[in-house]
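Left out: one protein chain. Kept in place: all the others.
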Amino acid sequence: MALLTREATRQAAPASTERREVKVLSGFAHLSLAVWAILVIAPLAWTVMASFKNNTEIFLGNPFALPSSFNFDSYVRAWNDAHVGRYFLNSVFVVSISTAGTMLLGSMAAYVLARYKFFGNRFIYYLFVSGLAFPVFLALVPLFLVVNNLGLLNTYTGLILVYIAYSLPFTVFFLAAFFKTLPNSVAEAAMIDGASHTRLFFQVMMPMAKPGLVSLTIFNILGQWNQYLLPVALMQGENADQKWVLTQGIASISVQAGYEADWAALFAALTLSILPMIVMYGFFQRQIQQGLTAGAVK
Amino acid sequence: MRHGKYPFIVGFLAAPVALYVTFVIAPYLQAFYLAMTNWRGVSANPKFIGLDNFQRLLQDDVFWKAVRHHGLLLLALPLVTIAIALFFAFLLNVGGGSRGGVMTGVWGSKFYRFVFFFPQVLAIVIIGVIFQRVYAPDDSGLLNGFLKIFGIDPILFMANGRIALWAIVAVLVWQSVGFYVVLFSAGMASIPKDIYEAATLDGAGRGAMFFRVTMPLLWDTLQVAWVYLGIAAFDAFAIVQVLSVDQGGPDGATTVLGMEIYRNAFSYSQFGYASAMGVALFFLTITFAALTLRVSRRETIEL
Partner (left out) sequence: MSEDRRTFLQRAAAAGLLATPAAGLLSACVGGGDDDTQDQAEGEKSETNPLGVDAKAPLEVVIFNGGLGTKYATDVHIPSYKKSFPEAEVKFSQAEEIATVLQPRFTSEQPPDMVNNAGSKLMDQGALVQAGQVQDLTDLFNAPSLDIAGKTVKDTLVPGTVEQGTFNGKPYVLNYAFTTFGLWYSDKLFKDNSWTVPKTWTEFTALLDSMKAKGVTPYAYAGANASYYQYLVILTTAAKIGGADVLKNIDNLEDGAWQVDAVKQAAQLWGEIGNKYMLKSHLGLRHTEVQLQQNQYRVGLYPSGSWLENEQAKDTPAGFNYAVMPLPSATASDKLPQTAIYAAAGEMYFVAAKGKNPRGGMEYLRHMLSKEGAKGFTELTKVLTVVQGATEGLTISPGLTSSEAMLKAAGSDYFAYRWDTWYKKMDDECRAATNELMFSGGDANKFVARMQKVADEVKKDPSIEKFKR
C-alpha cells in the first residue's frame, strides 16, 4: 500500500516543479528558522561573553566584540562573595522536596476529586482552582503572619510547605483532568480483585497517569525554581542569607551591581544559574517535551 | 458506594486541603477584606471603609490605562505567538516534504526544537536583566549594535513611549514561542499520516496543506494556546518591573495592573487600595477565563 502511494505521488506531482518549489520554500524555511535560533541564542551567548568583560566594555563597547581578556575573576567573585554555589544547592534542596511533596499531595487530592462522587466535591475543586487569579504579593503580609504564628519563619520547612500550597491549585486542576481520562475498566477490575482504594491509587492509577505526572513535575520544578517573592518574604531574620535560594542571590547581586557596578559578576552569576538549567534540559529534553505536551494535547 | 470510601476520601484530602486553606485561602481572604479598608501596610488596625476604594478605582486614569494595555496584550500576544509558533511547528514537522510516505521536518529540526525551547527554562528576572542590554538605547545594545551595521540610528526601544509596550510584547513572544512550537508539534504528530498522503495525492502544495489540512485539525490545540496566552496577557508584571523605564514608563506607557498594584502597595503604602486593584484584576481574569473556556471547552475537562 505504501509503495503504491509513493508511486502515485511521484506521478501526481511533476518532479521539476516540486523541486523548484521545495528549493524556494526550504530556503525561506531554513532562513527563518536560523534567524529565530540566532534570536534565542544571541542574548544568552552575549550574557556569557559579558561575564568576562569589564563595565566599560559592557556598556560602551561593541556588543559583538570579544572580551579583552578571558579570566574567571568575575566567576570567583560570584561564587565566593555572592555565594552563588551555596544558593544553588539550597534551591536544589528546597525544590526537590517541595516538588515531591506537591506531586504527592496534589495527585492524591486530584485523584479523589476527579474520580469519587461525594458532597462538597465541586466546592473543594473550585476552591483549589480559583487559587492564583490574585497577585501573590498582596497576600504576602497575611501569609507572613500565618507562617510566623506557626513559628516557621526562616525555616526550610515553612518555605517548602508554602511552595507546596501555592503549587497545589494548578497541580490539582491539571491532574484532575488527567485522572478523568483514565479508563474505568482497569480500576473496576482491580476493585473486583479486592484492592483497597489506597492500593488502587498507588499501584494502578499512578503508573497509568505517568505522562501527566511527569509533565506536572517539570512544571512545578520550573515554577518553584523561579519563585522569588515567597522566599524573599519568608526567609528573613538572623543568618537568613545562609539559607537563601538562588533567585534571592541573583537579585541581591543585581541590586549590588547598581551601586558598586560589578556587572561582570552579575552576568557571571546569571551564566552560572542558566548553564545548569540548559544542561539539565539537554539531558531530559525528550521527556520534558513529551511531558509538557502530554497533558495539554491529550 | 463502595466499602471504606469516605475514610479514604477524607484521608486523601485532609493534608492538601489543610495546607492550602492555611497558606493560600486564608491570606487571600484577608486581602479581599483589606480591599475594603484604608490599610497602609504598617499599622495594626486597618479601618473599614466599605467600597470607597472601588469607587476611587473607577476614576483612576492610571488604572484604566493599565486595563487598556492588557487589552492590547490580550490581542497581540496570542496572535503573534501562535502565528510564529504554528509556522515553525509546520516547518519542523511537515516542512521537509514526504520521505518514504512519512511527512518529515526540514533538515535540523531536532536542533531547532531544542534551541527554541531555551527561554522556557529561564527565570523571568534573568530574562529581564538580559533584555535590558538587548534593548539598550545606544550602540552597546545588542539590537542597536546590530542595526548600526546597516547605518540605522539607535532605536529607543524602552524609552520611546510609542514602541515600549511593543518591545515588551516582543520579549514575551520571544519567551513563549518555544513552548508553543513543542505544543503544536505534538498536535501535528497526532494527525494521521494518511490525511497528508491523501492531500499530496491530490496535488496539494505545502501552503494548501497547511491551511486546508493542518490548521483545521489543530483547532483544539490552538484554542488551548489562546487561553494560556490570553491569561498570560493579564500578568506581564515581572517583565515590566525589571525591564521598563521608570517601572511602567516612560510616563506609564508600559504599565500593567500588577505593576500598579505593586506600586500602590509598596511604594505608596496604600495596601487597601492596592488590594482593591487586585480584586479587580481577579475578576477581570476570571471573566476572561470563563468566556474563553466556554468557547473552547474540551472534552477531557468537561468529563
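Letters A and B name the chains as they come in the text, with residue numbers starting at 1 for each one.
The criterion applied here is as follows: a residue touches a chain if its C-beta (ideal position, glycine included) is under 8 Å from a C-beta of that chain, and two chains touch if they have at least 3 such contacts.
Since the model is a prediction, treat every value here as computed from it, not as a measurement.
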item: Option touching the unshown chain, where B:Met36, B:Val94, B:Val115 or B:Ile130 are the choices; value: B:Met36
item: Residue among A:Ile97, A:Leu182 or A:Leu229 touching the omitted chain; value: A:Leu229
item: From A:Phe28, A:Phe64 or A:Tyr126, residue that would touch the chain that is not displayed; value: A:Tyr126
item: Subunit B, residues in touch with the chain not shown (by the definition above); value: 25-26, 28-30, 32-34, 36, 38-46, 48, 119-121, 124, 127, 132, 135-138, 154, 156-159, 172, 175-176, 179, 227-232, 234-235, 245-246, 249-252, 263, 266-270, 272-273, 285-286, 289-290, 292-294
item: Touch residues of subunit A, complete complex, unshown partner; value: 54-56, 59-60, 126-127, 129-133, 140-142, 144-146, 148, 167, 169-170, 173-174, 219-220, 222-223, 226-227, 229, 232-233, 236-241, 251-252, 255-263
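The working rule: only the chains that are shown with their structure count from here on.
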item: Distance from the mean Cα position of subunit B to that of subunit A, given in whole angstrom; value: 15
item: Of subunit A, residues touching subunit B in the complex; value: 2, 5-6, 8-9, 12-13, 18, 21-22, 25-26, 29-30, 32-33, 36-37, 39-44, 46-47, 50, 58-64, 105-106, 108-109, 111-113, 116, 118, 124, 127-128, 130-131, 133-135, 137-143, 146-147, 161-162, 164-166, 168-169, 172, 177-178, 180-181, 191, 196-198, 201, 222, 225-226, 228, 247, 250-251, 254, 266, 270, 273-274, 277-278, 280-282, 285, 288-290, 292-293, 296-298
item: Subunit B residues within the subunit A interface of the complex; value: 2, 4-6, 8-9, 11-13, 15-17, 19-28, 30-31, 34, 41, 84, 87-88, 91-92, 95-98, 100-101, 106-108, 111-126, 129-131, 133-134, 136, 139-142, 145-146, 174, 177-179, 182-183, 185-187, 190, 197, 200-203, 205-206, 221, 224, 237, 258, 261-262, 265-266, 271, 274-275, 278-279, 281-282, 285-286, 289, 300-301, 303
